[in-house]
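For this view, one protein chain was removed and the others were kept in their places.
Then we have chain A:
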Amino acid sequence: ILDDPDLKDIDPTVLKHCHAAAATCILEAGKQKADISAISTCLEDCKLDKERIEQFCTEYQKNKDALEILLGSIGRSPLHITDVSWRLEYQIKSNQLHKTYQPSYLVTLNVENSGSGSHPDVSFSCTMEQLQDLVGKLKDAAKSLERATQM
């Protein structure tokens, strides 16, 4: 904002204050999920004229959804699973044991940290029975979710 040619005639301190005020107002409105009438009333109390209030509200309405998504994503949460990859292998032998002949799965869960971005993925091996157990439990969770949304 400080580099904008249209604003170069204004005292930078005033500009900063305006920016901070506008940002605070927008963030509070977003946080409280305020509707347009609440925002207008608030701005009226601040003695803004009708035209400015209308402009502000229109712009706010345009960006409201993006703002809510952004605010909603701030905050701590456990590692978030984003994707899964798997590998099926058939073990034949190891140097300690020959003729093993067992299928085995290698599953990797791609995870993301809420703030700092990357985190090493969670990998583990499992047998077919264990994978069936895992999938069974996940399906239970999904069924519960479905029931909860129907309540």
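Just so it is clear, a residue touches a chain if its C-beta (ideal position, glycine included) is under 8 Å from a C-beta of that chain, and two chains touch if they have at least 3 such contacts; residues count from 1.
Just so we're on the same page, contacts and distances are computed from a predicted model.
Chosen from "Transmembrane channel-like protein", "General transcription factor IIH subunit 1", "ATPase H+ transporting V0 subunit e2" or "COMD2 protein", the protein name that UniProt gives for the omitted chain reads "COMD2 protein". Considering the full assembly, A:Met128 is the residue among A:Ala23, A:Cys46, A:Ala66 or A:Met128 that touches the omitted chain. Residues of chain A that touch the chain left out of the display are 30-33, 68, 71-72, 74-75, 77-86, 88, 90, 92, 94-101, 103, 105-107, 109, 111, 122-126, 128, 130-135, 137-142, 144-145, 148-149.
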